[in-house]
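One protein chain omitted, others in place.
Then we have subunit A:
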Amino acid sequence: MPSNNSSFLDIDDDLEGVDDFAGETNPFDDATVPDRPSMNKSKAGEGNGFYGTADSKGESAPLQGQMDPPAYDQVIGENTNENGGRDGLRPGLINYYSRYFQLNLTQFKKRLSAVMTFRNDHNAGDNDNDCDLYGAVWITATVVMINFTMSGGLSFIINEVIKGTRAGGDVDRASQFKKLLHSIWLFYGYTFGVPFITMQVLQRDEHSERNRSFKSVPELISVYGYSNLIWIPVCVILNILDMSKRLRTVQAIQWAIVALGWAQSSYFLKSQMSKNNGEDGETQAGGKLSLSVIVAIALHALFCLLFRFIIF
């Protein structure tokens, strides 16, 4: 239908085209990325700041809304109605794992002291915040780093700083990197792999009432991770003793220290895995260990032997 309006902006030309859809709602309206409030603010005052200058790059500004990852609260909020918040996230998402890394310093210190004092307060009340993978990852990383750096560092200090002789190319770097690689696979493999086996054993045990019921594997990984704490001092001492490895007494002392480490960490594992209901628990369990805990301790002994033979 030709229009009576003679304005050149009136473009209804009776032909098929975009103007036919002028009366319909724009389907792309839903997909519009909302403007970020910060983009409309003047950056004049922030010109010297790191972020201010970043914003002055014109090309990156329009992409901001699309490049941002979904906010944690946003993702959590979306799932709240379905499966109860964080539990609703799929395991593939980074935000799913971030709950295992949310802890503050006092909490962390409390857990570290619990390892040393064998305190078992898992049955005290809230188990929700009891599990973190932060300790498992970074305590193990510390152990690996000590194994990697200490022997090289000690020989560097003794030879170059104290004796004043330049080692040059004589440094045994191959053994340092072997230690690094072996420590990585042994410690991370043990901390993150063996709990899957132990979990199955614990669940299938016929005396499972004696054991603490772990809700998930990460909870058990957390226990294994914190049990690695004892290997920090053990590795420091072993590395120092390793400087004079040829002496028999030194080797015997190394064995003794590894055995001590094994005893401490397996006692910790046992105290965490067994049920501890105060007096009631003691009378029920009668000091006996269930088969599953014995299996876990045997696996731990195997790990300690491997540690002794492969790394030192």
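Observations, loosely collected:
The rule we apply is simple: contacts are C-beta pairs under 8 Å (C-beta built on N, C-alpha and C of every residue); 3 or more make two chains touch, one makes a residue touch a chain; residues count from 1.
Note that contacts and distances are computed from a predicted model.
Choosing from "N-acetyltransferase domain-containing protein", "YIP4-like protein", "Ribonuclease P/MRP protein subunit POP5" or "Trafficking protein particle complex subunit", the protein name stored in UniProt for the chain missing from the display reads "YIP4-like protein".
Within the full complex, the residue among A:Tyr97, A:Trp185 or A:Trp255 touching the omitted chain is A:Tyr97. The hidden chain makes contact, of the residues A:Thr165, A:Gln203 or A:Ser244, with A:Thr165. Listed by residue number, the positions of subunit A touching the unshown chain are 3, 5, 7, 9-12, 18-19, 22-23, 36-38, 40-44, 46-61, 64, 67-69, 71-73, 94-95, 97-98, 100-105, 108, 134, 137-138, 141-142, 145, 148-149, 152-153, 156, 160-166, 171, 173, 176.
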